[in-house]
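I'd like to ask you about the structure that follows.
All protein chains of the complex are present and in place, except for one that has been dropped.
Each chain gets a letter, A, B and C, in the order it is written, and its residues are counted from 1.
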Amino acid sequence: MIKEWVCGKPRLWRDRPTALPFCPGCQHSVGVRTVLETIEELGLEGKTIFLGGGGCVYPIPTMLDLDGMQCPQGRASSIGSALKRIHGREAIIIVYQDDNDGLAVGTEPLIHAALRGDPVTVIMANNASYGSTGWQMAPAGNQIIPPEMEKPNPSIPINIIELLAEFEGVSYLARGTVSSPEDFEDTKRYVRTAIQKQIAGAGFNLVEILLACPTRWHLTPRESLKWIREEMAGKLPLGEFKGGGGI
Amino acid sequence: MVEIMEGNHALGWGALDAGCDAYCSYPVTPQNEVVEWFAREFPPRGKIFLQSTSEIESSFLCMGFVAGGARTMTSTASPGWGLYPEGMSHIVAAELPLVVALLMRGGPGQGTTRHSQMDYTSATSPGGQGGYRNIVLAPYSCQECYDFVQLAFYLSEKYRNPVILLAEPNVTRVLEQMERRPLTFEYPPDKKWALKGKARHSDGKSRLLTSGYGLTSTEEHPSYLSYLKHLHDKFEQMRASEVRYEQYEIEDARVVLVAYGYTARVSREVIKQARAEGIKAGLIRPLTLWPFPGEPIRKKAEEGAKFLVVEDNLGEIGGLSDDVRLAVAGRAEISLVTALDRHNPGEGGSIYPGKVLEKLKGISQ
Amino acid sequence: MEQKILARGFEAIGWGALAADCQLFAGCPTSPEDEIFTYLAQEFPKNGRHFVRASSEVSAINIAYGSTSAGGRVMVVVASAGWGLIQETMSHLVNAFLPVVVVLIQRGGPGAGSLRHAQMDYLPITRDAGQGNYRVISLAPSSVQETYDLMQLAFHLADKWRNPVIVATDTIIIRMMEPLTLKTIKLGPPLPEKDWIVKGKEHQTDGIRRFISSGQGFIPTRDFSTYLHFLKGLNEKVLRMRETEARYESYELEDAEIVLVAYGYSARVCQEALMMARAEGIKAGLMRPVTLWPFPGDVLKKKALKGAKFLTVEDGLEGLREDVMLAVEGQAEIEWVNVLDRNESGAGGAIYPGKVLEKMRKLLKGKVKVIKKGR
Partner (left out) sequence: MEQAVTRKKVAGTPRLRFPIKSPIASCQGCLHPLAGRILAEVIEELDIGGDTILVGGVGCHATIGGHLNLDVLLPGAAHGRAPDVATGVKRILGKRAILITIQGDGDAMAIGTEPLIQAAARGEKITVIMINNQVYGTTGGQLAPTTVMGHKTTTTPQGRKLEDGYPVHSAELLAKLKGVVYSARGALTSVRNFQRTKKYVKRAIQKQMDDLGFSFVEILGNCPVAWRLSPVDSIKYIEEKLIPEFPLGEFKDIKEVTN
């Protein structure tokens, strides 16, 4: 089903006068790259609708040569469910949200899209940045605990894959990182499987990508990658959790 | 062919005849009958019916339906209307057409389960951020529910802006005669802005919808101010060309009643009785609560008429009385019949013709 | 001992809340309020107060609903891009007669709008944005010191009237740094003890259970037995608030032929334009409403009867102009400077004194399209 392998700068990035609006070391652009390369390889760019969430991922839809929408904070899953019901099989809906977007403001849209089994693909770019999804611990070293978290009652990380695992409407769940070339390839495979399941109309599918956010973690980009593998992947294990092993 | 029908169902048949593709809302008394009508009638016809999980989700699911180019309607009642401003503000910002039917219930807060007219201000000067405007239509009979829904779909697509139908449950629950004759409007040709996937557009170029024009620039709106100028002109054009109102026995009226919805039907009854007793009274009934028909009111004010605003809300605080005060601009005396003049203290109380006639006589001395 | 510090607007919000003994802050970080968020997250736990990071503005206002029912003084901070989410519970707070202070940081709208300053939410602030008929006192500071003072006044008024109170600032006011003297201001007689709060039946002095409901009128409560009884109570409270709580500042209004009306950051712009106009011999004055609702319209009516002309200056599409027209009742010409008169077209543009002066000159010569009729 792969039409042609791609490499280099994804064709779907529009060339922009200004630089990318991400902090140095931010991996959102790498997370989007896994999606763009998959769309190019499967030759779906004519049918894809890219829905960006709020927060840091807000400017992404403007930078892509795809039909897209900058959705309000947290509501991209709802808008994706509605679009899928109108266009059915003729459109591929991809929702790209960060963790505060999908797991805090967007708790209700995400869980009920999964319960309804709407065949959309949600890419959860989890960079533990807002502390809303429970990261009361900043990485190791003398980093202070992110101030937003009140100590006596810290939230405990929400493991969205664990929550959605038993819903019948959910057809595919996987979690990967992009902190090394091998991880990047695994994550791309997960994204491709998720989109193929959407084409088959199998149900709701979600791929969580653990990304680095050096600015808010007060770490250098290289240290952030190391932290993801050691600390973050420890609490949020990687791999395919539901509907794995291709179509 | 004349039929007997409930206003709630007339809203549904009107939407169907206007070519509505998708309906999504959340059950809240007193508009459950509208939700149930769409649940019965839409799926067998291959149209989309979706019961959302809350009113916030209703507004954003409708934003998704409309972004895909579907003609979409939603309905709610007062307690749910409090959750709509965020969604409405984003839909206005992204310039998307949507029809919202709002059945007013006693407020504020959880309020009663029966009728009221207390959401006039939150519909005409909306509560969402950004100070935008929506056209607001006020039907007061089953036939008008049927006609105004079709008009609402046309106006929303003409201006790419939501349109609100404001009605009371004691108008839409009544079985009345109506005639199902679809109205024809020339809708704008095609929705070039809708999201379908790049290849399915005629020019093959990708589309971008956004509700944050202060953060993004597009070819259509290169800068934030050009976008705001465009919004401002759109609202001004609506003010200029979409005012609709109805007058009843107004030519020689010395006292002008201003009312919409069920209080307008009460006022017509009062005018008949008043004229029988020699008091020259007339009614101005705004069909569009926004843009507000200030012109006929100003003309009668300059002729020296007095005004009686009949609205089932806390009149002194605001609502229709504020708009009449703006139109009259100090030239005439305005008195009010409000929810405090209801016939019984329970939630089912209403404004009866007797109380309005009593106030009318007091003024016309 | 009055401490004098250099502080930014958002710190003044924090210090003001501490001076007013606010016990709980609930919020969700949406820019431009994330500085307030980080600042309060450090200050509140230190002083033994509660800082709750809610998942969204809806959760934040509802957590505040719970805390104020338990008697705590409570604050919620929202930006314009979450304002629409809190309107249902604002209406519930009004029905249940519960005091909460809501700080709104206005930013460009509508929808996600922009991350920069604006004053586009005048109508949603001053009218009943949620369901049903009600009004909420809204205060508008235009300096760091005034932000600090108005935060204390807001908590006082909220408890006095048992109604939410809005403090409406914008991104410029909260990011300015100005001198701030930290002193708790005297706010009239001490308020009665809150005997209506829920504590657990055992802890109530009279042993009778407390029943707080946001469906008053539909559900009979101790204060109101029927719906009309409740409506009369609410109506009378709102009218009393309207008569007694209007506040404004005036600058050189006595002999003014042109009256500027502005609040927040555009009021600072008008003060500058006022000096330039007076230098040119134009008799101009400024009325700055400190309370957006109740709107101090009487002073404008008096000036209108003396033949003054009005110029509203607001960094939004429309709103303040409508209240001036209601107050003036057609007795005078009204011209306006709004967001479309900003100095540059990007989201960072602002209204400059030069533009206000230019409109004043035109208004004097009468060459301006002016509204006298309805809206």
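Note that contacts are C-beta pairs under 8 Å (C-beta built on N, C-alpha and C of every residue); 3 or more make two chains touch, one makes a residue touch a chain.
Since we're looking at a predicted model, the values are computed, not measured.
Student: Could you tell me which shown chains are touched by the chain that is not displayed?
Tutor: A, B, C
Student: Which of B:Glu3, B:Glu36 or B:Glu269 sits in contact with the chain that's absent?
Tutor: B:Glu36
Student: For the chain not shown, which residue from C:Ala7, C:Leu24 or C:Val328 touches it across the whole complex?
Tutor: Selected residue, touching the omitted chain: C:Leu24.
Student: One chain is left out of this view; which of C:Gly71, C:Gly233 or C:Gly346 touches it in the full complex?
Tutor: Only one listed residue reaches the unshown chain, and that is C:Gly71.
Student: Which parts of subunit A face the unshown chain closely enough to count as touching?
Tutor: Touching the chain left out of view, subunit A contributes residues 104, 107-108, 111-112, 115-117, 134, 153-159, 162-163, 166-169.
Student: Please give every residue of subunit C in contact with the chain that is not shown.
Tutor: Within subunit C, the residues touching the omitted chain are 23-24, 26, 50, 52, 54-56, 58-59, 62-72, 74, 88-89, 92, 96, 198-204, 209-215, 219.
Student: Residues of subunit B in contact with the chain that isn't shown?
Tutor: The list for subunit B reads 26-29, 32, 35-36, 39-40, 43, 49, 51, 53-55, 79, 82-83, 110.
We adopt the following convention: only the chains that are shown with their structure count from here on.
Student: Moving only between chains that touch, what is the shortest number of steps from subunit A to subunit B?
Tutor: The distance in steps between these two chains is 1.
Student: Based on mean C-alpha positions, I'd like to know which chain lies farthest from subunit C.
Tutor: It is A whose centre lies farthest from that of subunit C.
Student: By the contact definition above, name the pair with the higher C-beta contact count: A-C or B-C.
Tutor: B-C
Student: Which whole number of Å gives the spacing of the CA centres of subunit A and subunit C?
Tutor: One centre to the other, that is 39 Å.
Student: So, what's the distance in Å between the C-alpha centres of subunit C and subunit B?
Tutor: Each chain reduced to its C-alpha mean, subunit B and subunit C end up 28 Å apart.
Student: Can you list the subunit B residues in contact with two or more other chains?
Tutor: 56, 86-87, 90, 94, 210-212, 215
Student: Could you pull out the residues of subunit A that touch at least 2 other chains?
Tutor: Residue numbers touching two or more other chains: 58, 70, 72.
Student: Within their complex, state which residues of subunit A touch subunit C.
Tutor: The touching residues are 54, 58, 70, 72-74, 104-105, 107, 130-132, 147-151, 155.
Student: Show me the residue ranges of subunit A that touch subunit B in the complex, using the header's touch definition.
Tutor: Contact set of subunit A toward subunit B: 45-49, 58-59, 61-62, 64-72, 75, 78-83, 85-87, 90-92, 108-109, 112.
Student: Please name which positions on subunit C make contact with subunit B in the complex.
Tutor: My answer: residues 58, 80-85, 87-96, 107-116, 120-124, 127-135, 213-219, 226-229, 231-232, 234-235, 238-239, 316-319, 322, 325-326, 329-331, 339-340, 342, 344-347, 349, 372-375.
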